[in-house]
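A single protein chain has been omitted from the complex, and every remaining protein chain is retained in its original position.
Moving on to chain A:
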Amino acid sequence: MKHTTALATVASAKDRFARATEEPARAGSVVLRPPRVPHAAPVPPRGAAARLKRWFRLNKGTIRAILLGMLSIGLFIALWHVLTVNRMSVYVRFVNVPSPEQVLESAEQAFASGRFFDHIVISCRRILIGFSIATLVAVPLGLLMGRYKLLREVVFPVSEVMRPIPAIAWVPMAIMLWPTNEESIVFITFLGSFFPILINTLHGMSTVDEVLVRAARCLGAREAATFREVYFPAALPQIFTGLTVGMGVAWVSLIAAEMISGQFGIGYFTWESYSLVQYSDIALGMICIGVLGLASSFAIRAVGRIVTPWATRH
């Protein structure tokens, strides 16, 4: 068509639209617009300063979150400072509560002597042993229970009855069961993390997409290979959820056990400080427990991200 070639020289989109609407198209006719002349891509300014500016703009959300996080922790410490330095007492009594400065001072002293560090090492070792054994038992058991109905039907009722019992309630029983104090504390740590790991592994197994199993069978996978190549990786993200939750419960259980029956450990240290009227050490112990719990959860999430790269959201 003649007018199509005439239109081909048109440059701007506005112009193209105007031409196209000039004369109404006949019903059923196809009116081709001339090809669009692409805009030149804007050349970003080069140089370190410009790049830095762009980096800030692109990471605005993250930077804001970090700044706000620091601000909120700062405000918390400031409030703590005001409440304790002025020994305020509004029904809740801050009279004997140590101030942040006192806690910092006792932290300096504590880290200078090796004893405090020993408490931390002992607690971490108990967590590591109890949590590792729980992982090594609960994950395979959960995988097998998820795959074999008979095993699930036999084990599940027992686990459901045991699960609501808090690990702390096991302390007297654990002391009777195990020959040494150390073993009973590790046992309680193990129990605390065992059930969250087991339940999450089981849940992970129940969400395995059946079509993936069938696909694997069609490609010649037998039982062992299907387990290794399909069930296990499919359940892995959920297993890591269980490990993260289990780690949290392991710390809760460990501190309770150490407070009741320990001679060492950060939980024992915190309780002992109360008995010895060293109030600033109570806060120090608590902060240490918080930091250690946070760090171990972070570590598990980091490992989880590394071993399940496909599950990382982009």
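Here, a residue touches a chain if its C-beta (ideal position, glycine included) is under 8 Å from a C-beta of that chain, and two chains touch if they have at least 3 such contacts; residues count from 1.
Rule of thumb we're sticking to: contacts and distances are computed from a predicted model.
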Next item on the list: Among "Oxalate:formate antiporter", "ATP synthase epsilon chain", "NitT/TauT family transport system ATP-binding protein" or "Cell wall polymerase", find the name that the UniProt record gives to the complex chain excluded from display.
Entry: "NitT/TauT family transport system ATP-binding protein"
Next item on the list: Based on the whole complex, identify which of A:236, A:249 or A:282 touches the chain you can't see.
Entry: A:236
Check: Of A:60, A:163 or A:214, which one is in contact with the hidden chain?
Finding: A:214
Margin query: List every residue of chain A that touches the chain not included in the displayed model.
Written below: 209, 211-212, 214-222, 225, 229-230, 233-234, 236, 308-311, 314
